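One chain of protein is taken out of this complex; the other chains stay put.
After this line comes chain A, so read on.
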Amino acid sequence: MEKIIAGATVQVNDEGYLTDHHQWNREIANEIAEEEGIELTERHFEVITFIQDQYAAEVPLTIRKIGKSGIVDIKEFYQLFPNGPLKKASRIAGIPKPVSCI
(Lines give C-alpha, C1' and ligand atoms only; values in the text may rest on other atoms or scores of the structure.)
Protein backbone atom coordinates (compact mmCIF):
# COMPACT_ATOMS: atom_id res chain seq x y z
CA MET A 1 0.00 0.00 0.00
CA GLU A 2 0.99 3.64 -0.42
CA LYS A 3 1.82 5.90 2.46
CA ILE A 4 3.10 9.45 2.72
CA ILE A 5 6.11 9.65 5.00
CA ALA A 6 8.04 12.90 5.42
CA GLY A 7 6.27 14.32 2.39
CA ALA A 8 7.27 11.41 0.12
CA THR A 9 4.90 8.77 -1.25
CA VAL A 10 6.37 5.35 -0.51
CA GLN A 11 5.24 1.70 -0.66
CA VAL A 12 4.85 -0.05 2.69
CA ASN A 13 3.51 -3.43 3.86
CA ASP A 14 0.84 -4.07 6.52
CA GLU A 15 3.36 -3.59 9.31
CA GLY A 16 4.71 -0.31 7.98
CA TYR A 17 7.98 -1.62 6.52
CA LEU A 18 9.14 -0.08 3.23
CA THR A 19 8.82 -2.62 0.43
CA ASP A 20 11.36 -0.83 -1.78
CA HIS A 21 14.44 0.22 0.15
CA HIS A 22 15.48 2.55 -2.68
CA GLN A 23 12.69 4.89 -1.56
CA TRP A 24 14.39 5.37 1.81
CA ASN A 25 16.00 8.64 2.94
CA ARG A 26 17.03 10.15 6.28
CA GLU A 27 13.84 12.19 6.64
CA ILE A 28 11.74 9.06 6.20
CA ALA A 29 13.91 7.32 8.80
CA ASN A 30 13.34 10.17 11.24
CA GLU A 31 9.57 10.01 10.82
CA ILE A 32 9.37 6.20 11.16
CA ALA A 33 11.60 6.41 14.23
CA GLU A 34 9.24 8.96 15.75
CA GLU A 35 6.35 6.47 15.30
CA GLU A 36 8.51 3.95 17.19
CA GLY A 37 9.17 6.51 19.93
CA ILE A 38 12.85 6.95 19.05
CA GLU A 39 14.69 10.19 18.32
CA LEU A 40 17.51 9.42 15.90
CA THR A 41 21.08 10.61 16.51
CA GLU A 42 24.22 10.16 14.40
CA ARG A 43 24.92 7.07 16.48
CA HIS A 44 21.63 5.55 15.30
CA PHE A 45 22.53 6.34 11.71
CA GLU A 46 25.89 4.57 12.03
CA VAL A 47 24.01 1.41 12.98
CA ILE A 48 21.37 1.96 10.28
CA THR A 49 24.08 2.30 7.62
CA PHE A 50 25.69 -0.95 8.76
CA ILE A 51 22.33 -2.75 8.62
CA GLN A 52 21.63 -1.41 5.14
CA ASP A 53 25.07 -2.51 3.91
CA GLN A 54 24.48 -6.02 5.26
CA TYR A 55 21.09 -6.13 3.58
CA ALA A 56 22.57 -5.02 0.26
CA ALA A 57 25.17 -7.80 0.56
CA GLU A 58 22.33 -10.29 1.29
CA VAL A 59 23.82 -11.16 4.67
CA PRO A 60 21.10 -12.30 7.07
CA LEU A 61 20.88 -9.98 10.06
CA THR A 62 21.14 -11.29 13.58
CA ILE A 63 21.65 -9.65 16.95
CA ARG A 64 25.02 -11.48 17.08
CA LYS A 65 26.15 -9.97 13.79
CA ILE A 66 25.31 -6.48 15.02
CA GLY A 67 27.18 -7.22 18.27
CA LYS A 68 30.26 -8.29 16.32
CA SER A 69 30.06 -5.43 13.84
CA GLY A 70 32.53 -3.31 15.76
CA ILE A 71 30.02 -0.45 15.45
CA VAL A 72 27.85 -1.13 18.46
CA ASP A 73 27.68 -3.79 21.16
CA ILE A 74 24.45 -5.61 21.91
CA LYS A 75 23.68 -3.66 25.10
CA GLU A 76 24.02 -0.34 23.31
CA PHE A 77 21.99 -1.67 20.37
CA TYR A 78 19.15 -2.30 22.84
CA GLN A 79 19.56 1.18 24.30
CA LEU A 80 19.37 2.76 20.85
CA PHE A 81 16.37 0.70 19.69
CA PRO A 82 14.54 -0.58 22.80
CA ASN A 83 12.15 -3.59 22.71
CA GLY A 84 12.94 -5.70 19.65
CA PRO A 85 15.90 -3.71 18.32
CA LEU A 86 16.44 -5.74 15.17
CA LYS A 87 12.89 -5.38 13.86
CA LYS A 88 12.72 -1.69 14.83
CA ALA A 89 16.13 -0.83 13.37
CA SER A 90 15.19 -2.71 10.20
CA ARG A 91 11.95 -0.76 9.83
CA ILE A 92 13.74 2.56 10.36
CA ALA A 93 16.47 1.49 7.90
CA GLY A 94 13.83 0.78 5.25
CA ILE A 95 14.54 -2.95 4.93
CA PRO A 96 12.35 -6.00 5.70
CA LYS A 97 12.15 -7.34 9.24
CA PRO A 98 14.02 -10.58 10.00
CA VAL A 99 11.71 -13.53 9.38
CA SER A 100 11.50 -17.27 9.51
CA CYS A 101 10.08 -19.45 6.72
CA ILE A 102 6.44 -19.18 7.78
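Here, a contact is a pair of C-beta atoms (placed from the backbone, for glycine too) under 8 Å apart; a residue touches a chain by one contact, two chains touch by 3 or more; residues count from 1.
One rule holds for everything that comes next: contacts and distances are computed from a predicted model.
A.B. asks: What is the missing chain called in its UniProt entry, if the choices are "Threonine dehydrogenase", "Cytochrome C oxidase assembly protein", "Nitrite/sulfite reductase" or "FAD/NAD(P)-binding oxidoreductase"?
C.D. replies: Not shown, but named in UniProt as "FAD/NAD(P)-binding oxidoreductase".
A.B. asks: Return the single residue from A:K3, A:R26 or A:K68 that touches the missing chain.
C.D. replies: Looking across A:K3, A:R26 or A:K68, the contact with the absent chain belongs to A:K68.
A.B. asks: Determine and list the chain A residues touching the chain excluded from the picture.
C.D. replies: 13-14, 58-60, 62-65, 68, 74-75, 78, 82-84, 86-87, 97-102
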